[in-house]
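Worksheet for the structure shown next.
One protein chain omitted, others in place.
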Amino acid sequence: MNSIITFTTDFGQRDAYAGAMKGVILGVNPLTTLIDITHDVPPQDITAGAMILADAAPYFPPGTLHLAVVDPGVGSDRRLIAARTSRAVYIGPDNGLLSYALVQDPPEIVVSITEKRYWTPRPSSTFHGRDILAPVAAHLSLGTPMEALGPAINDWITMEASQPVAHSDGTITGEVVRIDHFGNLITNLRPEQLPANPPALSFEVSGVLVNRLSRYYAEADGLLAVIGSSGYIEIAMAGGNAALTLKAGVGQKVVVITHTD
Amino acid sequence: MNSIITFTTDFGQRDAYAGAMKGVILGVNPLTTLIDITHDVPPQDITAGAMILADAAPYFPPGTLHLAVVDPGVGSDRRLIAARTSRAVYIGPDNGLLSYALVQDPPEIVVSITEKRYWTPRPSSTFHGRDILAPVAAHLSLGTPMEALGPAINDWITMEASQPVAHSDGTITGEVVRIDHFGNLITNLRPEQLPANPPALSFEVSGVLVNRLSRYYAEADGLLAVIGSSGYIEIAMAGGNAALTLKAGVGQKVVVITHTD
Partner (left out) sequence: MNSIITFTTDFGQRDAYAGAMKGVILGVNPLTTLIDITHDVPPQDITAGAMILADAAPYFPPGTLHLAVVDPGVGSDRRLIAARTSRAVYIGPDNGLLSYALVQDPPEIVVSITEKRYWTPRPSSTFHGRDILAPVAAHLSLGTPMEALGPAINDWITMEASQPVAHSDGTITGEVVRIDHFGNLITNLRPEQLPANPPALSFEVSGVLVNRLSRYYAEADGLLAVIGSSGYIEIAMAGGNAALTLKAGVGQKVVVITHTD
């Protein structure tokens, strides 16, 4: 049965970990299409993993299964969950990793994965991605119903996403929530949160003022602000790396200033 | 419909970018075989991307679609193009990225991609790889004719590849055009440009003389010159990394000296 399973993990690419998961899946369902979203989530960084999964998932066709593993609590009593929405199925540890995706694509049912019938016999306590989540995803891809995996739950863990703060003087303080491969500083600011058609607009970051919202990277020289491809404001450097230029990291404040003079 | 789409991009592997492109393609044509050539072209390095694409493309079967995205001008008025040759289809921005492949595999038709029917609705201005090129590639894989994408053009941008210079004293000056993962210095020198059967031959690079052309890496100790797998002379270090040993980078001169005494 043809279906798509994606991977979002912090396993890196130099060990056997991602390959072993894929082998297990192909042993259950050899016709699955396996797609790496990334294996380079920073180790144990659940927030970064949650953002990447939420960024990629909307672009996959209906029925895609998204398997995510950033799981520092593996082997402890943290739960493993599967969530079915109208568009997709998400499978991973119940530590917030799936929660940004589930906020934008709310689930019809979430189950706690407890039924051992779909697991590898004698699962290790250090690699549930390979021994539990991979075979469960493969069985779901073959049509196993969610309800067979374990009891429905409604208390899965949801992480609060950081939100910009609007101040009485008209400024808005956002922050950098992620730095991408190009060094673009992705903020938590959405364009619809900015004042409509201000006479002038700038972004203050690391003591530098970046003027106006550009339409694309090559529209400006040097530092610029642009609406990035996931719909948030980014601070970028034309032909360069804004994070290196500004020595800015995740958590860096970005203040939106509307000039009314 | 089964077909192969390859990817050559500077997206890196830690964000959702490559995954989102694949999701879009699978939404249009779920039976495509998706092959990463690389997502690790250095950011915005069109020349490096062009070389890697030209290196890999000849090894794929007829009918393969090669999607390449190194696109610092995304959102500006630079064109997006698709080129069909007798062997393959190439899709990417019109900034020279496809041009090394098209010099070795000349196109029958090149079109400017303007027909929005095959695009994602409301494409962003910062990620045309996902919003325009990916769905266009997927539609081509389903049999959409090139002519439906937009008007034919014949003024696509071709980058000049660097060429060795032969001097009156019999020496030839080439240069390093790329450093590979092993630290091998790949030059722009082809073996057929060297004198046939010289009494002795050496290569001067970073003030070091490398004697004779070895047949394979393990034939010599230390630094050696060899015909690399894409047909150009490489300076390599047996069991080591020539780039680190010689502190050499792209642009480093390599002088071929024929000893006639």
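Per-chain residue numbering starts at 1, and chain names A and B are given in the order in which the chains are listed.
Simple rule for what comes next: a residue touches a chain if its C-beta (ideal position, glycine included) is under 8 Å from a C-beta of that chain, and two chains touch if they have at least 3 such contacts.
Remember, it's a predicted structure, so these values are computed and weren't measured experimentally.
J.: Among B:Pro121, B:Pro199 or B:Gly239, which one is in touch with the chain left out?
T.: Candidates B:Pro121, B:Pro199 or B:Gly239; residue touching the omitted chain: B:Gly239.
J.: One chain is left out of this view; which of A:Val24, A:Ile132 or A:Ile172 touches it in the full complex?
T.: Considering the complete complex, A:Val24 is the one touching the chain left out.
J.: Using the touch rule from the top, list residues of chain A that touch the missing partner.
T.: Residues in contact with the chain left out: 10-24, 26-27, 30-31, 34, 43-44, 72-76, 124-127, 130.
J.: What is the set of chain B residues that contact the non-displayed chain in the whole complex?
T.: Against the left-out chain, chain B lists 2, 4, 6, 13, 33, 35-41, 52-53, 55-57, 59-61, 64, 180-183, 215-219, 226-230, 238-239, 241.
Keep this in mind: only the chains that are shown with their structure count from here on.
J.: Can you compute the centre-to-centre distance for chain A and chain B, using the mean CA position of each chain? Integer Å is fine.
T.: 31
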